[in-house]
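All protein chains of the complex are present and in place, except for one that has been dropped.
Order as written gives the chain letters A, B and C; numbering starts at 1 within each chain.
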Amino acid sequence: MTGNIHEECGVAGIYGLKSDNAASLVYYGLFALQHRGQESCGIAVAGNSGDGQSPESPEGDRQITCWKAMGHVGDVFDSKTLSGLKGGRAIGHVRYSTTGNSVAENAQPLVAYFSKGSLAVAHNGNLTNTSELRKELEDEGAIFRTTVDSEIISYLTARYASESESVEEAVTKVMGRIRGGYALLVLCPDRLIAVRDPYGLKPLVMGEAGGATVFASESCAIEAMGGSLIRDIKPGEIVTVSADGISSIQTEPGRFSKCVFEYIYFARPDSVMDGISVYESRIRAGRLLARQHPVEADIVTGVPESGIDAALGYAEESGIPYVKAFVKNSYVGRTFIKPSQDQREQAVKIKLNPISSAVKGKRVIMTDDSIVRGTTIGNIVRMLRAAGATEVHVRISSPPFLHPCCYGTDVPSCDLLIACHHSIPEICSMIGADSLGYLDVKSLPDMLGEDGKYFCDACFTGDYPDSFVPEG
Amino acid sequence: MTGNIHEECGVAGIYGLKSDNAASLVYYGLFALQHRGQESCGIAVAGNSGDGQSPESPEGDRQITCWKAMGHVGDVFDSKTLSGLKGGRAIGHVRYSTTGNSVAENAQPLVAYFSKGSLAVAHNGNLTNTSELRKELEDEGAIFRTTVDSEIISYLTARYASESESVEEAVTKVMGRIRGGYALLVLCPDRLIAVRDPYGLKPLVMGEAGGATVFASESCAIEAMGGSLIRDIKPGEIVTVSADGISSIQTEPGRFSKCVFEYIYFARPDSVMDGISVYESRIRAGRLLARQHPVEADIVTGVPESGIDAALGYAEESGIPYVKAFVKNSYVGRTFIKPSQDQREQAVKIKLNPISSAVKGKRVIMTDDSIVRGTTIGNIVRMLRAAGATEVHVRISSPPFLHPCCYGTDVPSCDLLIACHHSIPEICSMIGADSLGYLDVKSLPDMLGEDGKYFCDACFTGDYPDSFVPEG
Amino acid sequence: MTGNIHEECGVAGIYGLKSDNAASLVYYGLFALQHRGQESCGIAVAGNSGDGQSPESPEGDRQITCWKAMGHVGDVFDSKTLSGLKGGRAIGHVRYSTTGNSVAENAQPLVAYFSKGSLAVAHNGNLTNTSELRKELEDEGAIFRTTVDSEIISYLTARYASESESVEEAVTKVMGRIRGGYALLVLCPDRLIAVRDPYGLKPLVMGEAGGATVFASESCAIEAMGGSLIRDIKPGEIVTVSADGISSIQTEPGRFSKCVFEYIYFARPDSVMDGISVYESRIRAGRLLARQHPVEADIVTGVPESGIDAALGYAEESGIPYVKAFVKNSYVGRTFIKPSQDQREQAVKIKLNPISSAVKGKRVIMTDDSIVRGTTIGNIVRMLRAAGATEVHVRISSPPFLHPCCYGTDVPSCDLLIACHHSIPEICSMIGADSLGYLDVKSLPDMLGEDGKYFCDACFTGDYPDSFVPEG
Partner (left out) sequence: MTGNIHEECGVAGIYGLKSDNAASLVYYGLFALQHRGQESCGIAVAGNSGDGQSPESPEGDRQITCWKAMGHVGDVFDSKTLSGLKGGRAIGHVRYSTTGNSVAENAQPLVAYFSKGSLAVAHNGNLTNTSELRKELEDEGAIFRTTVDSEIISYLTARYASESESVEEAVTKVMGRIRGGYALLVLCPDRLIAVRDPYGLKPLVMGEAGGATVFASESCAIEAMGGSLIRDIKPGEIVTVSADGISSIQTEPGRFSKCVFEYIYFARPDSVMDGISVYESRIRAGRLLARQHPVEADIVTGVPESGIDAALGYAEESGIPYVKAFVKNSYVGRTFIKPSQDQREQAVKIKLNPISSAVKGKRVIMTDDSIVRGTTIGNIVRMLRAAGATEVHVRISSPPFLHPCCYGTDVPSCDLLIACHHSIPEICSMIGADSLGYLDVKSLPDMLGEDGKYFCDACFTGDYPDSFVPEG
């Protein structure tokens, strides 16, 4: 229900499928990653056994074919486009829609043609030295088609590839130049390379499906491809799959700083990343909240979908029964005509209606994953009261948002973050709750089930792993 | 997850809105009823204060304007069509798609023009004397445009209206002729009439919204219209709202026989119908299952969405913790390209993936609302085991399906119902479960929280309230 | 370029195809009739050899399946819907869009179910006794779904069919009741009936295609079905095709009054109707204009498309060379965003641009089929002058419009017809022409190549063949 924070991308890839259907498996993988990006999507394939019917199959050995467009996976691909994407290796990408830049040109994968051939790049993350790199490259004569940083990665990879013995070597050089968080899949006509930034800010997992090697932002995509998780790509690691098998290069890693917000909100609960079950960490967040912010109440509930797991953990720890208090209307989509100003109350009820009989006369503990501006949760608290709840105690399974993310998460700037300008009691009063408790930032290791800090919590603490100081 | 059983319709209506936006409120109501029918939908309005811009506004005082088409509410209506439907009173309808009859002509409301004016009918339910009525009427010269029974109701209403003092009188006569289950909304240029069959087989509630009187199949629609529930229409009752206020005619009721399956599966959990909270009844079903079919296990879970409430009740009663074991992918829609035969396993996983960390090494109790053919639940049991569950105990929050419904529910014929041909142990083995327990048919009153039998459970017992003997 | 006058419908039908593809042939026929109606279209089939996959195939022997919707033929039918319409006999319909009534419910064919079975009706034309018939039928208990007169025909046909020995007998009775212009195709499960009104106001031709018997509003549709024209249905004739072969009933005809405006504008030039080539009659109109309104000039041209044939005739007769003076942009369609008020001039030029080099410094004779309001032709005259024409002499291949049509042509009411309120010199000055000549109403027989008056020219003379006096 966070509503205002978005992951910006998801990637999936496969190498070594015996059949020409690699695109089809990536298609299923992208469905499982759709929550990570709904603006545009695309699939690039290579290793086409070849009938020339593909949408874009350039001449010679530059065999990378790509189809991408604005829209959801289910809209962009139909059986015709999918069957035109023939090949035994493929990468795919889903991208999130930020306003102002919703143009087809920013869709990925990005294909690059250069002196030694071609490659396609799918990128999840954000660079922190974009403008300095861009300036430097442009001064050297680089020409870009877009203003997105993924093009810089694609450019550098192709440029170094044209000067290097191997694409792996090129990728190593690229990693020496770019800073920030990234999970990359690089498809070459003869190989697939998976790369994770030195801090491990962005997740990237490896698995096996249909006898082939697969990669994805989350393990749930591997399962959607019919496969199973093998391991995580390590921070700073470059994994290559080719006819020679799987090989790995380990570049100098930084302090392991996986994104804690993946566990709090972004990732699907059925994913396991860096050895930690997303579902389990959310349950633990709920348990910790129960210990840190106990309150006498009749029921515990969660805001669907992202608040429910923490509610289950809270209920378990506190012994207060978990109750489903809301029905979410899954039919409300893009074509929904919003009510006029005086019908706003209805709009909320249409999307998310409380179950009166579950909350009437009850003291309610309600969990959610985070508070950004406070408007949505305020509406939900009001609805619960209108439905008969006598008390509403809000518990947030993350610490207060105080700092922007510079690694590819769309956290609003400070002036829009309620916690930047208001104390917790103020927020409690603004959202109309009887009490408000955030997860203690010190308990994040407990939430993840770790005893040290191997994660990035810069959005809560301002402690950016690469010592980057954002301007915003 | 039942997948094979569908409600066939939902209705919503409003009378007495001061503004011309009645259609807009009904639109929100239909969104809340979309689960009751996804084939087609429509809205008819009257009381147009009049600018002649409506899609269909026939001459003179025959002022009923209607827009309907194949598709979901969000697709059929856009701001242009909606703003063309001007008027202070309106009825709307959502219809379910059965194969072979998915044509625009069957969409409702059905408008009828006759000697005394015009009216529009929205109907949820099914008549049991369709063919005899149809024959009789055709013998008398009636001509029909469709083969759906709603047209018979529309025809009879208009015919009697042309012979009667009032439409209410006509409706009373219609009720004397038709048998079966029905909830009707009849919109006349100057009034709105709500009718429920003498057995109360189909739900119909009345409420207040924006100073106007509203009706709907479920109370959740009233809430979506920004209103609140007042009461249920009684079996055999005819409620009229007009400039003269609200009046009621009580025709001879039958044995009160509300549909028990509305509580088990059809209705939205946030609805309250005939004084019973759907959510509460599902929780009670879970509790009863725990008492009737206890088993030693580590966790209780439910198949999303319809099996979750019973799981919560089972957990509460048994003391075994409730766990969320599945992630449902809400992006998988109509455009999803199904995998080829050898990728079937993936298709299931893409739509519904188990959370391994939640079930691994666990003895699992899994609830669902019903078993029709057994295929889907068999797949889910297999997935749970593959995800590491050591035992899977299936609990069904309804008795076994044994008989077709003749009141508007799309229960397959007996030869497709697994329980018609197999004993419970056989089914248990076919779906691969360690144990299987159905809700005892005798405990249905307990589930509803009533001490007598005031409901229809013919699909489980063959005890049809109007002594109807179906052929199928 | 007339722009303001529209035919309202076109019909096509086939009986006796050996294969199940009757719908496919009718589909091609409707493409050839698309100029007669662009609002909605539909096809009904019978004689399904039967696999139950059709969109609407009711039970038993009531085997009529229908698919219809708003839109052009190419949009309404795709290969899936078309292949679902299986059967060896079929009728189809295209309907024109009038504002205010553009709803799917008015699409044809209209299917009717009645005591003796079912039938489908496709109707081109307009009744002049609609309201009296409607009142009478409603008083007898008839209930209608729409306000279009085609439903009255469908209703009467079904009603009489239920009381008659045969549908042919029923159709004969219907003809005794309805007045006005009509071409009807009635599809029964076992036969196809083609009917033309007693005055022959609406065209209807019969032909042969693929071994089957076909009917259509125009012969061009028969050619599009791959067939050839046999003859016209005679005024008042009922032709039946069934397993027993082709039979004909001749009811009492009126004065033969085929619509002269079909030849002037509506029909496709490659059609031959009632023995008269549309193309030839337009060439003759041009020749007559040259004789009636000669003028010294350098070139003759016509407004595309409907004015070109008369220009060719004028050129031939006058000896002044024909020149193509305009390019019409066929890409300008429904999605074209019209320029704002101050860009109006461009809008005309985008759709129809003069060829300067063809007209520069020339005295131009320009033919068009008719003038309704005078706005469009005024714009075109201005464009010609701006392109360098030194004189523009307008010649209209029809007499001035003075009276509304009550037989199914959308002529605006008198207050919108420029000729009702202005003399020819006034009109000439209003449209900015150097001279203006209309075809003499007395020469219409010459235009048709007949020596008597066997046609309806009521829109020019007010002489309505059935002595009907329109109100408008």
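Following the convention adopted for this analysis, a residue touches a chain if its C-beta (ideal position, glycine included) is under 8 Å from a C-beta of that chain, and two chains touch if they have at least 3 such contacts.
This is a predicted model, so every value here is computed, not measured.
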{"item": "Displayed chains contacted by the hidden chain, counting the whole assembly", "value": "A, C"}
{"item": "Residue among A:V26, A:A46 or A:C66 touching the omitted chain", "value": "A:C66"}
{"item": "Given A:A112, A:M225, A:A310 or A:A389, the one touching the chain that is not displayed", "value": "A:A112"}
{"item": "Selected residue (touches chain absent from view) among C:L82, C:I424 or C:V441", "value": "C:L82"}
{"item": "Touch list for subunit A against the chain that is not drawn", "value": "52, 54-59, 62, 66-69, 100-105, 110-115, 135, 138-139, 141-147, 154-155, 158-159, 162-163"}
{"item": "Touching residues on subunit C - with respect to the absent chain", "value": "24, 27-28, 31-32, 34-35, 72-75, 77-79, 82, 220, 223-226, 268-270, 272, 277, 279-280, 308-309, 312, 316, 321-324, 326-327, 329-337, 339, 343, 345-346, 349-350, 353-358"}
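Definition applied: only the chains that are shown with their structure count from here on.
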{"item": "Top chain pair, ranked by number of contacting C-beta pairs", "value": "A-B"}
{"item": "Euclidean distance of C-alpha centroids - subunit B vs subunit C, Å", "value": "46"}
{"item": "Mean-CA-position distance for subunit B and subunit A (Å)", "value": "37"}
